[in-house]
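Take a look at the structure set out below.
Only a single protein chain was left out; the remaining protein chains are all shown in position.
And now, chain A:
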Amino acid sequence: MFRYILRRLFYMLITLFIIATVTFFLMKMLPGSPLSAEDKLSEEQKAIVLEKYGLNDPVPIQYLRYLGGLVKGDLGVSFAFDNTPVTKILMDRMGPSLQLGFQALLIGSFLGIILGLIAAVFRNGAIDYTSTIFAVLGSSIPNFVFAGLLQYVFAVQLNWFPVALWGGFEYSILPTIALMIFPMATAARFIRTEMVEVLNSNFILTARAKGISETGVVFRHGLRNGLIPLITVLGPMAVSMITGSMVIEQIFAIPGIGEQFVTSVTLNDYPTIMGTTLLFAFLFVVIILIIDLLYGLIDPRIRVSGGNN
């Protein structure tokens, strides 16, 4: 187990190194430059700026310098935001993104599990069909359409919540709902299928025959077994949080990582783009590693040490 984790960590580092390299050279291929928007700069000023940021050095040297900075946790200096270090920008913006992501993931999967459970218990009833329709809608309707709808109905028309920006908890409600619809729909669908199968199995029959109450059967014997496979979809769900954050933060103008990334892309601010990409990749790889380990812990039949399959 320990060796397995070590090996995975080693692969993780290699992955991140390659991603850093590829993004670096990709950024060097960019047609635009961060200075192109500043047409007020004279030629001399531009030369000074280029010299100051070390952009006149040969690309390999810039690359090595960037890698050297990375090892020390230094992601460079943003071109667009008053020379702020990228690390600081990202740190400042971590909060809203993490809060949104966790709220959406927790509430979404919790509600989804309940919905799926109810659907499975009352199979082929009205509740079941409603929740199935909801699950299909939730996983199909693009989240920016859904977010826009929420914003229009609940913020613009009804005035219940703030339209956008980031303040207290009430600012996070609409974005959380918009973001949680996907994990909720996925969990509901998944739990329903699993629970239908579990509730039809022999050990549930035994439990019923022993005279355990229906709630006991469903929760203690059914749900426990139905929940295990949910871990397999936790990965896609967590990933959808990262992707979704870019969309949702953009619509609700939330100062988070996703919004930062999209803004930097439009501004050609490539130290920030590279930093954000690396951060995303890091989060992504860590999430997948955690899920793999969890899977091995919960279900002993899956041998983590088995390797690549």
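Methods note: contacts are C-beta pairs under 8 Å (C-beta built on N, C-alpha and C of every residue); 3 or more make two chains touch, one makes a residue touch a chain; residues count from 1.
Note that contacts and distances are computed from a predicted model.
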Query - Which of "3-oxoacyl-[acyl-carrier-protein] synthase 2", "1,2-phenylacetyl-CoA epoxidase subunit PaaB", "ABC transporter permease" or "Xanthine dehydrogenase family protein molybdopterin-binding subunit" matches, in UniProt, the chain that is not displayed - result: "ABC transporter permease"
Query - Chain not shown: contacting residue from A:V136, A:L205, A:A253 or A:L294 - result: A:V136
Query - Residue, one of A:Y63, A:F154 or A:F284, that touches the chain absent here - result: A:F284
Report summary line: Filtering A:G148, A:G216 or A:P229 for touch with the omitted chain leaves A:G148
Query raised in the report: In the whole complex, what residues of chain A lie against the chain that is missing from view?
Result: 11, 14-16, 18-19, 23, 26, 29-31, 136-137, 139-142, 144-145, 148-149, 152, 156, 239, 242-243, 246-247, 250, 261-262, 265-266, 268, 273, 276-277, 280-281, 284-285, 308-309
